[in-house]
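Reviewing the structure listed below.
A single protein chain has been omitted from the complex, and every remaining protein chain is retained in its original position.
Entry: chain A
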Amino acid sequence: MAWRGAPRAARLLLLPPLRCAAGRRRIASCIDPSAGLTEQQKEFQSVALDFAAKEMAPHMAEWDEKEIFPVDTMRKAAQLGFGGVYVKPDVGGSGLSRLDTSIIFEALSTGCTSTTAYMSIHNMCVWMIDTFGNEEQRRRFCPSLCSMEQFASYCLTEPGSGSDAASLLTSAQRKGDTYVLNGSKAFISGGGDTDVYVVMCRTGGPGPKGISCLVLEKGTPGLSFGKKERKVGWNSQPTRAVIFEDCVVPVSNRLGAEGQGFSIAMKGLNGGRINIASCSLGAAHASVLLAQEHLTVRKQFGEPLANNQYLQFRLAEMATRLVAARLMVRNAARALQEEREDAPVLCSMAKLFATDECFEICNQALQMHGGYGYLKDYAVQQFVRDIRVHQILEGTNEVMRMIVARSLLQG
């Protein structure tokens, strides 16, 4: 389509096609994501929405179909500060709050949910190094990660340990001033294409207290990758197994103390859960706009679908649940940035609620499109496919329930 390459202001002349997620916006409404934000947060959101509409949305279908990892676009985003949003500025980060971060990822997700989700994983890894690394590690890794000159992957899950993450088996045997790693990780986002791997491995006894966190770089002898997985969605990021065979890593690559790894992993996931939930919010928001547009344009039985009360009520429910989910996510983000004790549980609740609700919203939006919703020419199906996995990773929604129940019954 001609408008994709057009300079930004030229889009005045060429309206985006209605089927595209970044379509014409109606008068600001009840689902406006800028409601209640500060002026500065609105500015952040505005840049992210702009970037999503112009640099991501025109390509999201192609990235999905051709399984392209959009390195150049992500680096462009990193130049604006999206590579280390909540990482400290002294190592190249933007130093923003968790709430600012949630707002930004929600906005970027309207352009391409899969790519934004990868960017959020990358951000989580950089934060872990920034927060738990020593000065030497921070300066060694963070600047090139914040600029996305290098990309990162988070390696926790194994073939034998998903939800039961603490039972992981990848071993790291101490030999002098190195660790020798043996084992494998499964479903690693970016695996094989990324440069820096934050790996949770066993240095001590069984259970969470025997786990440490090591940072590995691609090219290390003994580090190899499985085949690229073929997935239902998240196709703009490669997913591979990461394999360690007598892989030697210097002790100076360990983040924090021996035995601290599981705690580091879980703290990373608190933010990761807010980010993934934020990506779901963006997809759901885009889907509601697409459904809204379709209902006004499509006519059956002599009238626009928008005159049908069932569909009106359905749309109203979708909008209501979107706002509820957004409030849950932003509430958890505030708790986390204030370092409140209830933050981890709130993050789990927000992840559970938002990913489930937003999937339903996107799915309903697809249904409203009728047969067209099933065609890859229409963006709504990609939002459905891309956010389906948000209910599974970063802790399944079942594990989220475990966390909440434990807090209620044992807390």
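In the analysis below, a contact is a pair of C-beta atoms (placed from the backbone, for glycine too) under 8 Å apart; a residue touches a chain by one contact, two chains touch by 3 or more; residues count from 1.
As a working rule, contacts and distances are computed from a predicted model.
Asker: Which of the following names does UniProt give to the chain that is not shown: "Electron transfer flavoprotein subunit beta", "Cell wall / vacuolar inhibitor of fructosidase 2", "3'-5'-exoribonuclease family protein" or "Tetratricopeptide repeat protein 29"?
Answerer: "Electron transfer flavoprotein subunit beta"
Asker: I'm checking contacts with the chain that's been left out. Which of A:51, A:69, A:187 or A:244 qualifies?
Answerer: That would be A:51, which touches the missing chain.
Asker: Decide which residue listed in A:63, A:82 or A:262 touches the omitted chain of the complex.
Answerer: In the full complex, the listed residue that touches the missing chain is A:82.
Asker: Under the stated touch rule, tell me which residues of chain A contact the chain that is not displayed.
Answerer: Its contact residues with the unshown chain are 7-12, 16, 24-28, 39-40, 43-44, 46-47, 50-51, 79-82, 85, 89, 94, 96, 104.
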